[in-house]
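Every protein chain of the complex appears in place save one, which is left out.
In this document, chain identifiers A, B and C correspond to the written order of the chains, with residue numbering beginning at 1 in each.
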Amino acid sequence: MGVNWPLEIGRAIALTVVMFTFLAVVTAMLGVLLERKIGGWIQSRLGPKHVGPQGLLQTVADTIKLLQKEHITPQAADVVIFNAAPLIVAVAGLMDWLVIPFAPGAIVRDLNIGILFFAAMASMTVIGILAGGFASNNKYALLGGLRSAAQMVSYELPLAVGLIAVAMEAGTLSTVGIVNAQIRNGWYILYQLPAFVIFMIAATAEVNRVPFDLPEAESELVAGYFSEYTGMRFALFQLGEYAEMFAMAALATTLFLGGWSGPILPPVVWFFIKMYAIVFFFMWMRWTYPRLRLDQLLNLSWKLLLPAGLLWILITGYRIAF
Amino acid sequence: MVELAWLIPVFPLAAFALITAFGRRLPGEGAYVAVAGIIASALLSIGIFLQMLGHPTPYEANFRWMLVGQLPLDLGIRVDALTTVMLLVVTVVGSMIFIYSIGYMHEDPRYSRFFAYLSLFAASMLLLVLANNLVFLYAGWELVGLCSYLLIGFYFERPSAARAAMKAFITTRVGDVFMFLGILLLFFTLGTFRFEEIFTKVSQGALTGQTIGGLPTLTVAAVLIFGGAVGKSAQFPLHTWLPDAMEGPTPVSALIHAATMVAAGVYLVARAYTLFFASPGQEALLAVAYIGGISALMAATIAVVQDDIKRVLAYSTISQLGLMMLGLGVGGYTAGMFHLTTHAFFKALLFLGAGSVIHAMRTNDIKQMGGLAKVMPSTYWTFLIGALALSGIFPFAGFWSKDEILLEAFHNNPALFVVGALTSFLTAFYIFRVIFYTFSGTLRSHDAHPHESPGVMTGPLWVLAAFSTVIGFVGAPFLGNPFHAFLRFEGVEAVPFSPTLALASLAIAAAGIGAAAVVYHWKIVPAQALRRAAGPLHTLVANKYYLDELYAVAIVRPVLWIAWALRNFDVYVIDALVNLFGLAGVGLARLYRLMDTYIVDGLVNVVGYAVKGAGGVLRYVQTGRAQNYLLAIALGVIVLLATGLFR
Amino acid sequence: MGELAAFIILSVITLASAVVVVTSGNIVRSALSLVPTFLGITGLYILLQAEFVAGIQVLIYAGAITVLILFVIMLTEGGTGLRTRQVNEQVPLGMLAAAVLALILIAVFSGTEWPKASGSLPQYTAAPIGEAFLTSAVLIFEITSLVLLVSLMGAIIIARRER
Partner (left out) sequence: MQVGLTHFLIVSALLFCLGLYAVLTRRNAVAILMGIELMLNAANVNLIAFNKFTAPGALNGQVFALVVITLAACEAGVGLALVMAAYRNLETIHVDEINVMKW
C-alpha cells in the first residue's frame, strides 16, 4: 500500500481548516445574512442595514457577539453529551462537503462511494440533535429532538431514493463521475425531474427548514432541541445547519444541474451561481409556506414520496435496461 | 295438467312443514297456510278432473325405488277415474272443513298445531289415493292412521280422548296387520306391488288354482286386504273405535270419520276390485257384502238410541259405509263409489252442522237442546238438507246413490236388499229424531245461550249443502248417469234404473221420517213407551250389542292377564337371575378393588411421587429468565471449546 | 507503519467505546457510545478495502439503528429520567464467561495458520457487489428483502397501540 501517511494526514488537517473557514464564512455568516435580507425583501422591509455597507457586516458582528457570550450549562444536564452534541452536528455538516466537486479537480476527495458517503454523513446529524435534545433535560428540547429524529429518519429514505435514481442514471456513485456524465448527456434535471422534486422536498425536510421545521418550531417548542444552548455552542448548531443546507444545495447542483458545467464563465462561478440559486429557492420557500403538522409530515414521506420514488426507480431501471 | 298430479300431496305437506317450523309466526297463525295448501290441491284436482273428463286415459309416473335381488321395485302415482273422483272428494270436502276449522278452533291454544296435523292428514290421504302401488298406498294408509291418532287425541289432556286415540290406533292396527299380510302375499306370489301388473296378472289367471292352507290364494289375499278396509272403514267387528273417536274436535270428525279416512277402506276395496271379482265364486265379494250388511243394520239400530249428536252421526257413518260395502259386494262398483262421493258431502255437512250446534250449546247431548231452528237458521237449514240427503229423499244426493245400491242388491241378492231397506228406514228415523230433538220444540237446557255461528263456519255449511243438493244429479238416470259413464268396472253391467224401486225406497225413507215425527215431534207415541215396549231389545241396542264388553272379556282381559303373568315372571324369575349375577359381580369387584387399591395404585403412586419429587428439585433450574439460559449456553460453549482445544 | 497506526487507533476507538456501551450505568450514554464504536468499525472496513460496506455501515448502523435505539430509550425509560440498577446478579459469572471465551478465541485465532490468498480485491467494490446480488446471491437477496418486508410489517403491528 503505497500511501504516504504523514503527507495524507497533513493534507487532511490543512484541508479541514480551509473548509471550516470557508464554510463558516460562506455558508453560516453569508447564509444568515442572505436569510435576513431575502426575508426582508420578500416581506417588503429592509432587513439589517446599519452595520457595514447595506448591513453586510451584521453577521460578523453577531458572530463576535456569540463568541464572547458565556457558555451556560443547565444544572440537570448530562454535561458530556450536552457539550458533544453541537460538535456532532457541526462535524456531520462539514463532512458532507468532502465529496462536493466545485470545479474539475477542486474536490477534497473523489470517493467512489461519493453520494453514499454524503447520505451517511447527513444521517449522522440526527444523532447530534437527539443527543442535544436529551442532554438538555428540558421537555421542549426532548420533544424537539424526538420530532427531529422521526422526521429525519423518515426523510432519509426519499432522499436516498432520489440519490439512487441519479446513481442508476449515471452508473456511478462518484460525484465527479456524475458531473462528467451530465456534461456528456445533459443535465439530469431533464431526465430525472421526479427524482429532483423528491430530492428537493426530502432535502428541505432533512435540514429542518420550513415548511418542515417542526423540531425547532418556535411557537410550539421555544427553539426545539437547542433551547438550552448559548454562545458558541448555539453558533455551532447554526453552523451545522447552514452547512448542511448549503451542502444539500451543492449536492442538488452536482446531481441535477450539471455541477460546474457551463459556458464562458469559469466552472467555479457556474457552480456557485447554481448553488446559490437553490439556496435562494430554500429561503424563498421558508418565507412562503406555513408549517406542516407532524402526522402530515410523516404521511407525506411514507405514503407519497417513498412510493413515488420507488416507482420512479422502477421506471428509471426499465429505461436504462431496455 | 295431469303431469303435475304429484304436486297435489306436496302442497299440504309443504304447509305441514312450514307450520311445524314457523308455527304462530305464519299468517293466521298457520291456518291460512294450511287453507292455501289444501285449496291449491283442490284447484289442481279440479283441473285434472276436467282434463280426465275429456281423455279418460290413466296416467302413471314411476321412479325406481330399489332392486330386490334382480327384481326392480318401481314406485309411483296413478291418475285414473277412481283416483280423480277420490281426489275431488278429499280436496273439496277437505277445503270446506279447513275453512270451517278457522272459526271452530279459533280459541284453541294449540291452534297452529291443529292445522299442521290437518295438513299432514290431507297429504297422507292424497298420497294414499294417488299411489299406483301397494307400498305407497300402505305408507299413506299408515300415515293416515297416525294423523287420526294425533287428531283424535288432540285434547290429550282429557283421559277419554287419549284413550279413544289409543283405541282407534290399536283397533285399526288389527286390520292393518291383515292388510299387510295380504300385500306380502300378493308380492310373494306375483312379485310386484304395482296395481296394474297385479290386476293384469290376476286377469290372466296367474293365481287360478293356487291354494294356500287349503283355501284359494286369491280369496285369501282379497279377504286379508279387506281386513284392512274393515279396520279403516270401521266395519263390523272392528267398528268400535269410530264412535269413541268422536272425542276429537268436530272438524276432525267431519274430515276423518265421515268424509275421507273411513272412505279409504271403501276406496281400497274399489281399487282392488279386480281381486275380489276374480276370486273363485266371488266368495270375497260375498264376504264384503255380508260384512257391509251386518255393519249397516247394526250401526243403524244403535244410532237410534244414542243421545250424543256426534255419536249418532258416527254410527250413521258406520251404517252408511256398510251400505257402500254392501253395494260393492253385490256388484255395484259404481253404486258404491257414487254413494261414497255423495256421502262424503252430506256427512261432512252433517258433522259440521253438528259442530256448529255443539259450538253454540257447548254440549253434545241432544236432550239438552231444542228449538235451535229459530236461533241458528243457517245451521238448521243446512243440517236439514244434510238430513234429507242422508235419508234419501228426492232430489237430494243420498236418494240417487242409495237407490242405486238398493237396486243392485235387489237384483243380485234379495236378502241383502231387505237389510238395506231396513237400514234405510232406520236411517231416516234416527236422523230426524236428532233434528226433532235439536231444532224443534223449546230449549231444554237452561244455562246455554246458543247463537248463530260466524260466517267462516256457516259459509262452508252452505257450500256443502249446495253440493249435497245437486251432486246426486251426476248419477241421475234421466241425465244418462254420467257418473257411471265416467267411473265403472269393466265386466259388470249396471242394473237399469227402475222407477218402481226408486219410489219404494223413497217411501221407505218417508216412512222413517214419518215415524220419527210421530214419536218425537207430535209425540203421539211417547218415546218412553216405545222404549219400554222394546224391553230387552232396547237394552241390547243401547249397550251396542255388548260388543265392547265382549272384546273386553274375550281379548283385553286375557291380554292383560298374560301381560300380568309375564310381568310376574319377569319380576320374580328373570330379575332374580339378573340380580344374582349382579351380586356375584359386586362381590368379585370388591375383591379386585382391594388388589387395585393396595397393589396397583401403590405402584402408580410410587412412580408419581418419584416424578413429583424430581420435578420439585429440578424446577429451580427453570427460572424463566432468558439471560440465565444464555449464561448456561455461554458456559457450555466454553466447555466445548476448551475440550476441543486441550484434548 | 501508517496502516498499523490507523489500525491501532481505530481498534482502540472501537473497543473503548464498546466498553462504555456495555458498562455505562446511563443507558443514553451507552447508546451514544455506539456511534464511535460503529464509526471505528467503519474505519476497519475501509482499512479492509470495503468502502461500500463501510458506507452502508454508517448509513444503517450509525445513522438509523442508533437513532432508533435512542428513540426507544427516550420513549421508555430514558424519557422518565429514572435511574435504576442496570445490571443483574450475573455480573461476575458473565464477566468470567466473556473473558474466558475471549481468551479461548484469541488463543485459537493466534494459533491457527490461515490459508494465504492470492489475488486482490477489485478497486471499486460497489459494482461487483451489486452484480453478485443480482446473479450468484440473488436468492439471498430476495429472501432478505422478504424478511425485511415481513419484519417491517411485524414491527408496525407489534408497536401499534392496541384498541
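By definition in this document, a residue touches a chain if its C-beta (ideal position, glycine included) is under 8 Å from a C-beta of that chain, and two chains touch if they have at least 3 such contacts.
Source: prediction; values computed, not measured.
Taking the full assembly into account, the omitted chain touches B, C. Of the candidate positions B:159, B:587 or B:624, contact with the unshown chain belongs to B:624.
Residues touching the missing chain, restricted to chain C, are 3-4, 7, 11, 14-15, 18-19, 21-22, 27, 30-31, 34, 37-38, 41, 44-45, 47-50, 52-53, 56-57, 60-61, 64-65, 68-69, 71-73, 75-77, 84-88, 90-91, 93-95, 97-99, 101-102, 105-106, 109-110, 114-117, 119-122, 125, 128-129, 132-133, 137, 140-141, 144, 147-148, 151-152, 154-156, 158-159, 161 (touch as defined at the top). The chain not displayed touches chain B at residues 624-627, 630-631, 634.
FYI, only the chains that are shown with their structure count from here on.
Distance from the chain B centre to the chain C centre is 94 Å, each centre being the mean of its Cα atoms. Among the residues of chain C, none is found touching two or more other chains. Of all the residues in chain C, the ones that touch chain B in their complex are 88, 90, 93-94, 97-98, 100-101, 104, 107-108. By the touch criterion stated above, chain C contacts chain A in their complex at residues 1-3, 5-6, 26, 28-29, 32, 35, 51-52, 54-56, 58-59, 62-64, 66-68, 70-71, 74-75, 78-79, 81, 123-124, 126. For chain A in complex with chain C, the touching residues are 1, 3-6, 8, 78, 80-81, 84, 88, 111-113, 116-117, 119-121, 123-124, 126-127, 130-131, 134, 137, 142, 145-146, 149-150, 152-153, 156, 160, 173.
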